[in-house]
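Complex shown without one protein chain; remaining protein chains in place.
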Amino acid sequence: MADAIAAAPPIVRKPARSAAERQEARAALVLSLPAMVLLFVFILLPVAVVILFAFTDYELGYAGFRFVGFDNYTELFTDRTFRRSLWNTAVYTAIVAPISIFMALGLAMLIESENIGRSFFRTAYFLPVASLLVAMATVWQYLFHPTIGPINALLALGGLPRPNWLGASTSVLYSLSIIGIWQSVGFNLVLFLAGLTAIPRELYHAAHVDGARSAFDRFRLVTWPMLGPTTLFVTTISIINAVKVFETVKTLTEGGPNKASEVLLFTIYQEGFVYLKVGYASAMTVVFLIILVVLMFLQYRVQDKQVHYS
Amino acid sequence: MNASAFTLARAVRLSILIFGAAIFLAPYVFMISTAGKAQSDIFSSSLSLIPQHWSYIQNFAKALTRVSMTRLLFNGVAVCALIFGFQVMIAIPCAYAMAKLKFRAAKLMMVLVMLGLLVPIHATALPLYVAFDRMAVLNSYFALVAPFTISVFGIFLFLQFFRAIPDDLIHAARLDGMSELGIIGRVIVPNAWPAITAFAIFSVVAHWNDLYWPLIVVSNQAYATPPLGLLYFRAAEAGDDYGALMAATLIITTPLVAAFLLAQKRFVEGITMTGLKG
Amino acid sequence: MTALSLRGIEKSFSGNPILKGVSLDAGPGEFIALVGPSGCGKSTLLRILAGLESADAGEIMLGDRDLSPVPAADRNIAMVFQSYALYPHLTAAQNIAVPLVMRKLTRAQRLPLIGPLMPGQRKAVAAIKRDVREMAVSLKIDHLLDRKPGQMSGGQRQRVALGRAMVRRPSVFLMDEPLSNLDANLRVHARGEIVELHRRAGVPTLYVTHDQAEALSMADRVAVMIGGSLLQLASPQVIYDDPANIEVARFIGQPRINLFPSQIGADGTIAFGDIRVGLHRETVAAGAPVTIGIRPEFIRVSRSGQQGLPARIDRIEFLGSEIILYCRLDAIGETVVAKLSPTEGAGLAAGMPVRLEFSADRLFVFAENGRRLPSTPVDTATMRETAHG
Amino acid sequence: MTALSLRGIEKSFSGNPILKGVSLDAGPGEFIALVGPSGCGKSTLLRILAGLESADAGEIMLGDRDLSPVPAADRNIAMVFQSYALYPHLTAAQNIAVPLVMRKLTRAQRLPLIGPLMPGQRKAVAAIKRDVREMAVSLKIDHLLDRKPGQMSGGQRQRVALGRAMVRRPSVFLMDEPLSNLDANLRVHARGEIVELHRRAGVPTLYVTHDQAEALSMADRVAVMIGGSLLQLASPQVIYDDPANIEVARFIGQPRINLFPSQIGADGTIAFGDIRVGLHRETVAAGAPVTIGIRPEFIRVSRSGQQGLPARIDRIEFLGSEIILYCRLDAIGETVVAKLSPTEGAGLAAGMPVRLEFSADRLFVFAENGRRLPSTPVDTATMRETAHG
Partner (left out) sequence: ETTLTVHYPMPGFFKDVMDTISKKFMEENPDIKIQFANPSATYEEGIQLIMRQAGTAEMPDLTFIGLNRLRMVQERDLPVDLAPFIAKEGDMGKLGFSDNILKLAQVKGKQVGLAFATSNPIMYYNADLVKAAGGNPDVPPKTWDEVIALGAKIKALGNGVEGIDFRWQGDDWMFSALLFGAGGQMLGADEKSVAFAGPEGLRAVETLDRMVKQGGLPVFTAQAGEQAFFAGKVGIEFKTTGGLRNTIKSVGDKFDLRTAQIPLIDPVKGKLPTGGNAVVILARNAEKQQAAWKFAKFAAGPYGASVVVPGTGYVPNNELAAKSPDYLGNFYKANPLFVAGLSQMDRMVPWYAFPGTNGVKVTQAIVENLSRIVEQQATPRQALEDAASEVKGLLPRS
């Protein structure tokens, strides 16, 4: 018996793992430290302040404030504007995010499979991203003008009805969505173009040989799955950007008419900076963040499971 | 494989692209045409793209002389360069660690990054403004740059791209004696050029065009960025003179378009993972 | 059952000519092994054939159909890539199934959600599954079917790549070193499977390999490509025993053929040691330099005796079932490599003096430009007599 | 000059044990070939050694330094990856230079613009360039130095990967099938270069290969790994001529060893045809089933004569310098594979009746659990006499 024990291989411990892994973890922490410190200072800390504000009646311009517990939150529940704003934001996002993603993907594929005018097309679709909205808002104002606007002029030529794009509460959200799509397609396009370069050519060759005759087959077989990480990124960012829509609303419609284009960030801005009720706006911000964090995290987790990395 | 042959599919493809481009460019046609119009020319009932009174010279002269364009462009370049430099220096190592190294905090960091993505600058502007005021750093490049040195967008973007780089490549680099920073500089970055270029484009465009934050922290014209300048210009000189406004917009947008034209070549010469078998 | 024929295929990369007019005919159901030094353009040729790369010149015919304008996906060619080119996001089973799915299911049946609702889809999918499994079993990867390429060893990936090509019934098979990462036993097994499949399918097959045993044992004909040209295309036996060219002789045969410089004697024969060969049907000037070649397995080594050339053993290499001897000829200082069976090699050691006997009827003679000069042994005894006489 | 030692390395992937306690010692400057069937864990073992993967259990020592806590970058191990893992953005020259640049230049000297201004940088860079070129020349890729991996053939890439590992002076060499994509001549050449380098460097080397000739000819010792365990670690001669195990015998040797079921006779010997072997130092019950093995090269084939077992030729495989015969034994119907030299094989054809003679002293006997049972031939004449007597 004793012999058997003595003969047993002497090593069963596993120092290899912990030591090497500790080393790796340390390197990882060092590499991410600057980012995390800045993230803390410039994002988390201010957010903490916002959370704190949400429990006060702080108003801009007043020196002091009172803690009011959850009053701001209870008020929020009955706030018609906030609910309207949530709904509008959801509708806007539901239109802009998917269309801008698929349009960008389609355009990216078309541009890449075309060998003339690539630079031109890339630039043409990207231009809206590079443009200053303050100026472009004016342009859109004009394009969408119900009487002197070129869009309606064209529609009139075709004998079609001429909507009151930004003026009517029935159409304003869709008009803003059109501008939103116009703005974000180029953005997503650039990301997809970058993503496409990482796909090994060999896989397309294999797909050809395997009989993927149509471009669509090759897309299904190679491009789409290999673009997974990019698509996940684009989806996440598109949703976030759509939810954060603000500037077009601010410059073009001020949330109107009759709250028809009231969106979350605009409402928060309005409450905080126009009505100056920082405490209440903070509570809105907190709710806004909670909803989004939950949503995004679910989206990310679900989609990430289906994505193939390297 | 015969991409140059003119087929029906190609005709369809080209027409879609051209049609789409026409729509996307329509606002610019209007913009360029407006930049050449006198104020009384702009809003008229006739759909004329050709200015009636040719006012390009006046409008551009106005845009170039009434605000200090060189100063604005210099500030824009300086601010964007500083922001971009810091962002990549800080985001790339972090994204690399999250994508390719095993450590426990990675999950938590992912949550923080997602949270960071969601927080709009509008929400944090006030506390940051107050803090910057207390530190007496308003009206400085520091105030313009500091809050953007961390780009959660960048971290997330790089994270997604780095994850596609084969592990074997990193393993080979380790065996060749590279430190983790060496791997980032010599292996990750060269193989993620398209992503970095895309990020560069976004970062530069976003901060070149940012109006919200400069408006808050800058009240001294010496630190004004191009859009802020444009705003003063519009406010001060143009009012509702859209012609001059469009001229100014063209002036500050052109550098971006030029930069994009240069950068987008990076997408053509994309990296393909041909060094590996299997 | 159609034949494949390549005519004058040319290709250069950025000005470097890689293929310099390759022509080749493969009969219906013929198995051709394509061998050649690394970088000579074998993969390029296969890729051109598959339609993945376009040739600068030349013509590819399958039966009497010109393949040049046919896109790769429609050529119905199965190919094993040297780099495998597996779809990293698909499991082994899915990888193998791809060509079947692409060809056996209609476009509608392939759609993600609607597909399964299409008539006949279930049956077709079940049939594909069965085929994939059968294929996997025959390549011994059936336990890996649910793994993705990233979770497999090199050899396992290679077998998946092979399975993906073999599962189909194409009109041409192209295989680019499909067994390079397999161990010997598995390789023999896979060889058998490939030959079997090829026999059943009866389509022209081009098989690139660096393993000469593979090339010689599997192929109906072997094509030797060196420096962008096809130097010889013949049956294994002919390639080995009757090389057209010094380059072919040097390339085929392991260990490499022994080559010695020599020249044509005044009497038109060539002497090497105590043997002498004459040329037929050749008019080569006396004194012209030639090269003599003899393969290592045709050298007999004896420890004593008077026959053969004296030499000294430099080094002995043990290869299990055979032994390689490196000897230095006492007379001319050249190194000679001989291959012996373990039995023959028993008792030999480095440094030992030996005598090397060459079989005169196995001697090759090559002209200065590398062309093989057909030769026959000349009875030395007779020769000597005539000389004396 | 330090020895490498692995103790009880274990590793599983998602619950599947892949390495089941591998222990191995490589002396300073020892060259060990690691062979085993595809998927047995060879690459995994190398990766653990290199520090790229962590073992679940076990210990790695280099000299008396425990490598476990040392990160991969500091282990100073050179490795050729099975997948090459070349940097796709660097030229061949740059790829090969990387390990030198990393080790020979200071951090400052490596900086892009400032680097060249640093003292000594130019000289160091020139030295590196020289080393890289030398390496490239020896691997015959000097004409490719400015190409990126994407513009090279498979074999060329593999040589760059090999060059990158060989250009350094590491404390351990790990090579994972570094020559699998090279043609025979180049392979022999590269083999020579590796052996030469190894001799000069004098560091422990682990070399994974599927080419048995490579393993047997290059290695000081061969490690046979099957099913996650190291079955035998011994010199090539011993591995081949004295396998410890039926699995080792079956794995090593090409064509594969012939195995026949048998059993121990009442007299404790084992009979096979007209030969008979006895066991030493073994107590195996009479009647116990055993397996008899004989390698193909130890079977003599005669067309006539009375010696040996009658058989019929099934199939003949031509491999150039040798001929493989597949025969069926008339008596038991088993297939026997024999390996002949071309001379011996001349005149044989499928369908011919032949007689097969087995060398009794080359017979292996394996117990039911696979363990080799040392045996000696028993003179059948004597036996018969005693039996009769």
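Note that the chains are named A, B, C and D in the order they appear, and that numbering of residues resets to 1 at the start of each chain.
To be clear about the criterion, a contact is a pair of C-beta atoms (placed from the backbone, for glycine too) under 8 Å apart; a residue touches a chain by one contact, two chains touch by 3 or more.
Small disclaimer: the values here were computed from a predicted structure and weren't measured.
K.L.:
Check the whole complex and report which displayed chains the hidden chain contacts.
P.N.:
It touches the following shown chains in the full complex: A, B.
K.L.:
Where the complex has a chain not shown, which of A:29, A:90, A:215 or A:276 is the residue touching it?
P.N.:
A:276
K.L.:
Under the stated touch rule, tell me which residues of subunit A contact the chain that is not displayed.
P.N.:
59-63, 141-142, 145-148, 156, 164, 166-169, 252-254, 256-259, 273-277
K.L.:
On subunit B, where is the contact patch with the chain that was removed from view?
P.N.:
Against the left-out chain, subunit B lists 38-45, 126, 129-130, 133, 136, 138, 215-216, 218-219, 221, 224, 228, 231-232, 234-241.
Rule of thumb we're sticking to: only the chains that are shown with their structure count from here on.
K.L.:
Could you put a whole-Å number on the gap between the CA centroids of subunit A and subunit D?
P.N.:
Those two chain centres are 55 Å apart.
K.L.:
Residues touching two or more other chains, restricted to subunit D: which are they?
P.N.:
If we look for residues of subunit D contacting two or more partner chains, we find 51, 71, 82-83, 154.
K.L.:
Which parts of subunit B, given as residue numbers and ranges, touch two or more other chains?
P.N.:
Answer for subunit B, listing residues that touch two or more other chains: 166, 271-274, 276-278.
K.L.:
Which stretch or stretches of subunit D touch subunit B in the complex?
P.N.:
For this pair, the touching residues of subunit D are 47, 50-52, 71-73, 75-79, 81-90, 98-99, 102-103, 148-150, 154, 157, 164.
K.L.:
If you look only at subunit B, which of its residues touch subunit A in the complex?
P.N.:
Result: residues 3-4, 9-10, 13-14, 16-17, 20-21, 24-28, 30-31, 34, 43-45, 47, 89-91, 93-94, 96-98, 101-106, 109, 111-120, 122-124, 126-128, 146-147, 149-150, 152-153, 155-157, 160-161, 163-167, 180-181, 184, 194-195, 197-198, 201-202, 205, 209, 211, 226-227, 230-231, 234, 242, 245-246, 248-249, 252-253, 256-257, 260-261, 264-265, 267-268, 270-274 of subunit B touch subunit A.
K.L.:
Quick one: which bits of subunit C touch subunit D in the complex? Just the residue numbers, please.
P.N.:
13, 35-39, 42-44, 82-83, 151-156, 159, 176-177, 180-188, 210-213, 216-217, 236-237, 240, 250-256, 295-298, 317-322, 324, 339, 341-343, 359
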